[in-house]
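Let's look at chain A:
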Amino acid sequence: MQATQSVLEVRNLSRTFARGLVKAVDNVDLDVQAGEIVSILGPSGCGKTTMMRMIAGLETPTSGEIRILGKDVVGKPPYKRNVGLVFQSLAIFPHMSVQQNIAFGLRMQGLAANVIEAKVRTALDLVQLPPQTFATRRPGELSGGQLQRVALARTLVTEPALVLFDEPMAALDRRLRDYMAVELRAIQKKLGIAAIYVTHDQETASAMSDRVVILNAGKVIQVGSPAAIYDMPNSRFVAEFLGDTNVLRIERLVDSDKGALLALTEGGAKIRYSAAQGPVSEGMYAIFRPEQTLVHASDPGAGALHGTIASTQFRSGLYRWQIALGHSNTIIAQSTENRLGQCAVGDPAWVGVDPNKVRFVRQ
Partner candidate 1 sequence: MSDHFAAGRSGFEWRLIKGLSIVLIALFLAPICMVLFVSFTAGTTLQFPPPGLSLRWYQDVWAMLAGPDASIVRLRESLLVSLEIAALTALVCVAVGVPASYALVRFRFWGRGLVEELLGLPVVFPAVVLGIALLVLVSASGIDFGIFQIVAAHSIIGLPFLMRNCLAAMRGIDSMLEEAAKTLGASAPRAFFEIVLPLASGGIASGAILVFILSFNEFTLSYFLYTVDVFPLSIWLFQQANTSFSPAVFAVSSLIVVINVAAVLIVDAVIGNRGSAV
Partner candidate 2 sequence: MLLLPAGLLIGLLLVCSFTVVRMSLGERNAEWSTWSLHAYAQLATARNIGIILDTIWMALLSAAITTIVAFPIALFMTRTASALARRVVLICILLPMIVSLLVQSFGWMAILGPNGLLNQAVTAITGIEQPLSLLFNRTGVLLGLVQTTVPLAVLPIAAALRGIPLSLEEAANVLGANRLRTYRHVILPLVWPGIAAGAILVFGFNTGAFVVPLLLGGLKVTTIAVVIRDQMGSLFNWPLGAALSVVLVLLALGVQSLNRLVIRTGVEAER
């Protein structure tokens, strides 16, 4: 046995609908260690919710294994799995007070009334809802953020081995969501529980998790830390899903006269690359982010991409330009200073790219 046993081990998990025609989850592996938050990130319909519902026992897998603390749980009902789930709709019981909501799971465990009361108080303190004010409140009297906390307390109080979050903060506005994300992370680290956070919002996923699993069309596309995935996407899909990205298809490889390796892309751009960046071939894509570019109003040399300014934008402290290369390709460039201040739309511009930051991917 290894020293640190995985809290959750998922192997070859699949779920098909419509007699096998639709693969909602397709042969997925996943591990979650103690004290770790793993985000499952993907567009809507990528299978992340189905996957989470299978782990919770609300849906039956077509094939595959799910082990929690080493024990196979496939076929076991939700209440025998030791898994907590915070729902997207929060699912606060409307006919119960805050106290009764949080006590529900403990009541199902058959605990004594005084034990339940003490645990409910601790849980309310943990999520920073003072018990004397909130215990007797009804769900209808609470704000969105407070309901959020009640749902969290209700799940945590039963001390599950694994907590699943199904985009519980999707309904909150950006600021409250960021605040709750920080707080949720702090509580999780304090309790040392293992958690899965399912979301389509990459910012929340990055902010809260130790590892991110990118899911698309039921398949795991990439796994890694938030920073690693952002910097080193393994595909166009991942790069584009995590933020604005420039993607240029490579049409031809040329050896320049000075011995450098050059990739000729659609739109006529030449990108230098080194053998260290892995094998590069025709039909692959060159990927780089707007913040990895530098625009110029005049040709800086050094193989900068040449185009014309299509639009200029100023947004939360950043200048952004769309530079049209040829007919159909546009590059997004970004800077903290207005480097094209003297230029107008239609004027020529040059975009320099740090060749070491360019990623080459097959798809």
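A quick word on the picks: all candidates are chains of the complex that A comes from, given by their letters.
The working rule: a contact is a pair of C-beta atoms (placed from the backbone, for glycine too) under 8 Å apart; a residue touches a chain by one contact, two chains touch by 3 or more; residues count from 1.
All figures in this text were calculated on a predicted structure; none of them were measured in a lab.
Q: Pick the candidate touching chain A in this complex: 1 or 2?
A: 1
Q: Going by the contact rule set out above, which residues of chain A touch candidate 1 in the complex?
A: Spelled out, the residues of chain A in touch with candidate 1 are 56-58, 77-79, 83-85, 87-89, 91, 93-95, 104-105, 108-109, 154-155, 158.
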